[in-house]
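These notes are about the structure you will find just below.
Removed from the display is one protein chain of the complex; every other protein chain stays in position.
Letters are used for the chains, namely A, B, C, D and E, taken in the order the chains are written, and counting of residues starts over at 1 for each.
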């Protein structure tokens, strides 16, 4: 498991959630979390959440930080959703170190009762992935800037979040290698 | 998924982590999280973490709140560890509502740099389980009482944590039922 | 697990076997079995059974009862086929209560040596589904009407079949939560 | 998948449900269903159903036909329970050819409102198995003899049931090898 | 598991790696390995290895022997790649009986430091497959002819390789049916 923070802006249009996008763009042959900054505008053919697609709900933002995580060790939907929730909570932990206290509901973070983030998770036959994006600025929704995060902190924030998730993943992999099976009543 | 908060004290000796303990003790035929209060003293034959067993490390506390969660939908170690971490973060979220800010490292919570909790997760051939315990009082480690949680709040805290984990589980189960598969590059 | 009997007729053209069709049409976020009445005409691009597609065999009927069942707990082909067979046998049990004795061969029901039903099962990366249809009337094949089922009983029959399958599913889920693992010689 | 009908009587004490019993006793290196005749008396340490063990319920019969089926293709509890239910329904189908109409409730067959059978299913880390037994005679419960099955038909009945289950298994294995994946909405 | 050696030439264009190709072309309802002879020219839309697609690398040969193996017992990428490597090593074993000593690197065979073979493995939601091809003649790469394999031996070589892989598969299936689970420290 490794992470890559892209220096250049990338416009998130939803095709980046496709399996093997990390390999195509970075050549990574590992489980990888990639972070980048850029606007968000997900076209309907790339919407994974059928609820958004059915309601024709646009997912748009002028400036966001994006995290795209891909694991190849399983294609279990239950596992990728547990990992997505874990990631959201890790984001919340890191934000609180920057003085930003959020509320979480499922895979969404809120600040002052306004939605700060978007997220989705799913699987293909070859990998599992989740996307998590947070507004840096936004007209209607909550954003990192309105919540007090400074421009200078954006990339260090991205870095810390990625680093923490990778450490978490490795910590779990270590823990499960010293656990004896459960007895049974 | 349901939860049960036992009114009577139970002394946690490690055999409660065995598969089917919830059924034997409550008759529950569901995925279940059971919370109870009581001392903790895990004998070596019930230690799941081989690190503790190898180092002959005692796991003892005079008064703890315990959570024991069992899922029958998978025996994947990766999944139960992701769920355990998710649970620990949910505990941290709920504690912060009571004004108790903790630090987390893996599956441990800390208060003022002292360890507040113990936890383990594993599988048998028929189910996956995790245990999470927090000191209510303790001579050496951190405890809920020293961190300002009042006696009157112990059971409501147990109830809130269980309730939130069950809601999280159901929320994930709903989310994965509206997710389209990923495209592939 | 729940079931929904649609009051309005639906023409089964095969696209209803697609994953997430139940969510799109009913908003259900559960494992669901949906029953409806309507004609059947499966176009070749929606044929799941490659045998039908290769032989360019039309699957047509002017009036059928249809059952479409979707589970999200596994994408194992072996499991969805075992569940499909179980469903066919449950249909046979319920029909016998209506005085209709059928013969079964694999996933087909026969009455007086004529085929009464069509069925298919498969998986996508996110769910497993099966379809089962029975002729209410038909020129060449067996039908419920020719076998003595009255018009007034069609919807109660649909309801009973769905109800029994849901009960079976829940019964299995309960049984597996009180089973100890096997010993080994 | 093959089947073996043992000519000699075997007393079923529950240890036969252990994984690899078929190999130890017949040398079979296939998925196998073994049928035999003999009394039934399951000691408490071999009880798989914790409900029976908790209630200290004896499972005894002076003369039964037993079926023990083992599959090595999966250790999924959901799958072995679906297969067990399928088996029970196949037994019911075959019995009806002998003029014996039973009622089924979960994994139990009833005749004249009295229980005719016992059954259990579970997994070990290496295989999945189920046991199904039917009384040939019994003082309190229903039995094949009271239901009109003749002594001469016992072994042909055992043979037919095994044969039908093996054919069903092979039929499923063939069906899943010509099924295209589901589309997604 | 069975194998089929096609007598007629088939031009390998990559669509043969699709799931259910064996059924469509031979009617096989088993796990199957199919061998045939023919040229190779994989168009970009059928390239499974994204590395080839990204680098727009043509995979072309005027005359090859091809093996296409499909298993329906699992859709685990780890398993199909382990089986692919096993297959490559079996090919190497058989070639050495014909006096042809190769070097192996991953899923590639080399003769005199020149690449002799191409191979890929992957899964769909319903099956796992691998393709392995070896040049019979080639202008730039190594080939069976340059390595001393005679025209008369081509089909017997294909037959032996298929036969050995099928025997290996069956041998594994037998071995796993007499293995007790591991103890745990």
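Throughout what follows, contacts are C-beta pairs under 8 Å (C-beta built on N, C-alpha and C of every residue); 3 or more make two chains touch, one makes a residue touch a chain.
Note that the coordinates shown come from a computational prediction; the quantities given were computed from them, not determined experimentally.
**Q** Looking at the whole complex, which of A:14, A:38 or A:125 touches the chain that is not displayed?
**A** Residue touching the absent chain, from the options given: A:125.
**Q** Check the options B:16, B:92, B:122 or B:135 and report the residue that touches the missing chain.
**A** Checking each option in B:16, B:92, B:122 or B:135, the one touching the absent chain turns out to be B:122.
**Q** Which residue, A:73, A:108 or A:159, contacts the hidden chain when the whole complex is considered?
**A** A:73
**Q** From the listed residues D:36, D:72, D:111 or D:132, report the one that touches the chain absent from this view.
**A** Once the missing chain is taken into account, the touching residue is D:72.
**Q** Which positions on chain A touch the chain that was left off?
**A** 19-20, 23, 28-31, 72-73, 124-127, 173-174, 176-182
**Q** I need the residue numbers on chain B that touch the omitted chain, in ascending order.
**A** 50, 54, 75, 77, 122-125, 184-185
**Q** Name every residue on chain E in touch with the hidden partner chain.
**A** Missing-chain contacts on chain E: residues 15, 17-21, 23-24, 46-51, 53, 73-74, 76-79, 81-83, 85-86, 89-90, 92-93, 104, 106-107, 120-127, 129, 168, 171-172, 175-176, 178-185.
Here is the rule we use: only the chains that are shown with their structure count from here on.
**Q** Hey, what chains does chain C share as contacts with chain D?
**A** Touches both chain C and chain D: B, E.
**Q** By how many degrees does chain A turn when fitted onto chain C using C-alpha atoms, rounded in steps of 5?
**A** The C-alpha superposition of chain A onto chain C needs 120 degrees.
**Q** Quick check on this structure: which chain has its C-alpha centroid closest to the centroid of all protein C-alpha atoms?
**A** Centroid comparison flags C as closest.
**Q** Roughly how far is chain A from chain D, centre to centre by C-alpha average, rounded to an integer in Å?
**A** Roughly 48 Å separates the two chain centres.
**Q** Could you please state the distance in Å, as a whole number, between where the Cα atoms of chain A are centred and where those of chain E are centred?
**A** Between these chains, centre-to-centre, one finds 38 Å.
**Q** Which residues belonging to chain A are in contact with no fewer than two other chains?
**A** 20, 23-24, 50, 75, 77, 122-126, 180-181, 184-185
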